[in-house]
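Yeah, one chain of the complex is gone here, protein chain that is, but the others are all in their spots.
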Amino acid sequence: MRSFASDNNSGVHPDVLAAMQAANAGHCVGYGEDPWTARAIDLLHRHFGDHVAAYFVFLGTAANVLGLSAVCRQYHSVICAETAHINVDECGSPERFGGFKTLTIPPEHGKIAPGGVRPLLHGFGFVHHSQPRVISITQCTELGTVYTPDEVRALADLAHEHGMLLHMDGARLCNAAASLDLDMAALTRDCGVDVLSFGGTKNGMMYGEAVIFFDPALAHDFVYIRKQGMQLASKMRYVGAQFEALLGGGLWLDNARHANAMAARLAEGVRRVPGVEITRPVQTNAVFARMTRRAIEALQERYFFYVWDENLPEVRWMTSYDTTEGDVDAFVRDLQECAGL
Amino acid sequence: MRSFASDNNSGVHPDVLAAMQAANAGHCVGYGEDPWTARAIDLLHRHFGDHVAAYFVFLGTAANVLGLSAVCRQYHSVICAETAHINVDECGSPERFGGFKTLTIPPEHGKIAPGGVRPLLHGFGFVHHSQPRVISITQCTELGTVYTPDEVRALADLAHEHGMLLHMDGARLCNAAASLDLDMAALTRDCGVDVLSFGGTKNGMMYGEAVIFFDPALAHDFVYIRKQGMQLASKMRYVGAQFEALLGGGLWLDNARHANAMAARLAEGVRRVPGVEITRPVQTNAVFARMTRRAIEALQERYFFYVWDENLPEVRWMTSYDTTEGDVDAFVRDLQECAGL
Amino acid sequence: MRSFASDNNSGVHPDVLAAMQAANAGHCVGYGEDPWTARAIDLLHRHFGDHVAAYFVFLGTAANVLGLSAVCRQYHSVICAETAHINVDECGSPERFGGFKTLTIPPEHGKIAPGGVRPLLHGFGFVHHSQPRVISITQCTELGTVYTPDEVRALADLAHEHGMLLHMDGARLCNAAASLDLDMAALTRDCGVDVLSFGGTKNGMMYGEAVIFFDPALAHDFVYIRKQGMQLASKMRYVGAQFEALLGGGLWLDNARHANAMAARLAEGVRRVPGVEITRPVQTNAVFARMTRRAIEALQERYFFYVWDENLPEVRWMTSYDTTEGDVDAFVRDLQECAGL
Partner (left out) sequence: MRSFASDNNSGVHPDVLAAMQAANAGHCVGYGEDPWTARAIDLLHRHFGDHVAAYFVFLGTAANVLGLSAVCRQYHSVICAETAHINVDECGSPERFGGFKTLTIPPEHGKIAPGGVRPLLHGFGFVHHSQPRVISITQCTELGTVYTPDEVRALADLAHEHGMLLHMDGARLCNAAASLDLDMAALTRDCGVDVLSFGGTKNGMMYGEAVIFFDPALAHDFVYIRKQGMQLASKMRYVGAQFEALLGGGLWLDNARHANAMAARLAEGVRRVPGVEITRPVQTNAVFARMTRRAIEALQERYFFYVWDENLPEVRWMTSYDTTEGDVDAFVRDLQECAGL
């Protein structure tokens, strides 16, 4: 039975797995000096721009922490939404490994805007104050919402006006691109993003994310930071092979579109269930909803999923590249039964 | 001319300086194994309890950072007011040296209460989440307000119920004690405080603060942390001598009472000046006020002081152990002239 | 063509890959709460003892850094051979992430002994001195040599007498076990090892290592350290599946034995080549040798491999689970041609 708990509960897309098998051919040099990695980097150039500097790491937390560590010294601060993954889901790894300070602002459905950031842009040159260095946003957000290109550009402009950088946690960037029907460069490079965590695991890969610097000068010592961050894979070819499968054709987009479509179908079904209220705009592959505690408990006896906010209570359901219409419809039926309890 | 910018703009109280001179007698062993340090530690025992573990460091930021580092591992979080010194005035030293995460809540006039802390007390045992470990408060606060013993106790109880600790930044604890007319143990030990930064510099000393652990078990490896934190003075006797002068008789209280009285006098004067509004309860040695930008600029031509919040704008004026009635009255007269501009 | 550069230049053993494919079956909960991980942990219990605490990470550097970070505070020191992976091959990740100090001693063919360690066992309780906390050894060593159980036990005893711990970097523990014809518990638990990095990648896996604490109390907060160390895999089932394939039957031993046998065959061949001198005891899957620079360069035109020590010069050749007799014999023939140049 497929889960609605998280898009990382799914397995690996068959095409990705096939590519990994195909890469299992004899010996090759380790640590990224292999042809699979080279081809995957080429594909990142094709998607994000010829001049980007791109590096593979194992997982999304590492992509965020190492990308930020490359551009921050320890007296810097990173400004993000209270709900940002770097703030609530990484167990303080940014502070421990990077040493910098995280400053948060209350988001609207996971999104921040220049008006919320501006009050934190002070104390430049004041030695008692962590120096603002990065604005970090998540695209799509932890709440499943998307930033329009204009919204991203506005934050990038604000950052650059202050000599700062814009970082994007793109663990689900493909879902955002599918939602906006834009290519990934249009959502990143063209909007002024400086550092990107580009996710593969939640879109059908087994493991592997990329850190992308749109100005390669920012990456001048990243290889050492990656090694120190315990993210330099010896058999990196298998990461390269996965990204090649994802990005070589349309798989990245097909997977994301499908997951988004299943969330839309789920939202449509949920809206028809009395006693359940959708709480966030459904723009990608997540549906957030409120219902009674009793209904939540009943449904959790049938499905594992997370209560997002115990106080409301609010729950999160996510769809994946392999969620089927049947899965969704069965879930809605179960929800109907539980919601009435 | 005496400043109203900060209580660290004053010099050293003559009795403290005399004690330092008296300590300048021949050779003694370094790093705290001297009789002055021993006597000062005895005095801390007398003021805070026989069983506390007490250590000297150079400055307040170090007292906070090292005290918290002793009780936190890097996956812990420390909850404090947005206005806390550890959050806004230490340039991220807690994150860099301690590695833990700082979580903030909006305070009321610098104070936090259980109701504000509770929403952050979740995620215990959830591996993605920094583990809440300490509630940190400042007494008196950065806004010059004081916590009553009951308010401190309520926060200590909340912390202890969750297996957490209460830390107090007491850079100006003497001023709080003077304001409440209570001894320092009544404000700390008796209210459940676990770790205290006890300040001397702002109350007439040249340099030197103490870190006090009410349960000595919490301090079992603090001597190494202090050394690593670059706070182990070789000629520590001069720190000991200063604390001996401050705590041996009533100097700590006289100094604090005087500073508080001067702030009260200042507040009284300010209240009579049209166009100037006092914005915070005046409970210790700080007065916060709003006035026009033009008036601020005019006054800043005569006195150096800090604009606390550029947006309102709100300014901060502080009094010291050596502020005189004449200083205050002259300042009020100048204020009157400037406020009318 | 198969490489003699490193045992991580090989691919994934077919049985391991098949297990990964078999694990690609529908959805399951992430972050290690899946049946594959559970079964792999059970196998680690079977191999190392019922009560060990075992955790998966992505790679060997992480296993070392996180295992040591779990048992060291930042004022501790770790004593190891100058040639230890933690000292020369991890780009200072132990110092950066763990914060502790590494002290080195000159090894004999990669091995250290109590006589070399003892001079560093001083300064206990002396606050200026990093406190000795761990002796770390590599089994088999970076030079391909093995510690006998008695040798390991002697170091463990020395550590324990001083309230210290013994850490073993077992990236190639299987090769050591094969060499000594002992099971892995006999080489670790039974000799007093406290913390073990157990490697899978160099023995036929794609990625994945385990950190094993023989006293689970040492691991009481390891899950947070792993998360902070960016090593908590979301789709952990694929790590579990690999270890299950390796440890469920005899694959771990077959692979290691084969690699060792190929190195023995290689050494035998090399010994017959004039002008090439084997420099280290060949006990596992590595052969170190000296030859002229000209011969090295000629051979490197045909094969990629590392010069271990530029000064001598000394080279390293490694065999893998999939090195064939034909590979070895061809390599020796090539060597013969090059050595004569």
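What to note about this one:
Think of it as A, B and C in the order they're written, each chain with its own count starting at 1.
In this text, a residue touches a chain if its C-beta (ideal position, glycine included) is under 8 Å from a C-beta of that chain, and two chains touch if they have at least 3 such contacts.
Please read all numbers here as calculations on a predicted model, not as lab measurements.
Residue A:L232 is the one among A:L232, A:A263, A:V282 or A:V315 that touches the chain missing from this view.
Screening B:A38, B:L121 or B:M206 against the full complex identifies B:M206 as the residue touching the chain left out.
The residue touching the chain not shown here, chosen from B:A19, B:V78 or B:C91, is B:C91. Although one chain is hidden here, its contacts on subunit B can still be listed: residues 1-3, 5-6, 8-12, 14, 17, 20-21, 23-30, 57-62, 65-66, 90-93, 96-97, 201, 206-207, 224, 227-235, 238, 304, 320.
Hidden from this view is one chain, which touches subunit A at 31, 73-75, 127-128, 131, 221, 223-228, 232. Interface with the hidden chain, as seen from subunit C, comprises residues 74-77, 88-92, 95-96, 99-102, 104, 119, 122, 127-130, 310-311.
The rule we apply is simple: only the chains that are shown with their structure count from here on.
Among the chains in view, A has its Cα centre nearest the centre of the complete protein Cα set. Across all inter-chain contacts, the pair with the most C-beta pairs is A-C. The geometric centre of subunit B is 50 Å away from that of subunit C, both derived from CA atoms.
In terms of their C-alpha centroids, the spacing between subunit A and subunit B amounts to 41 Å. For subunit A, residues that reach two or more other chains under the stated contact definition are 90-92, 96.
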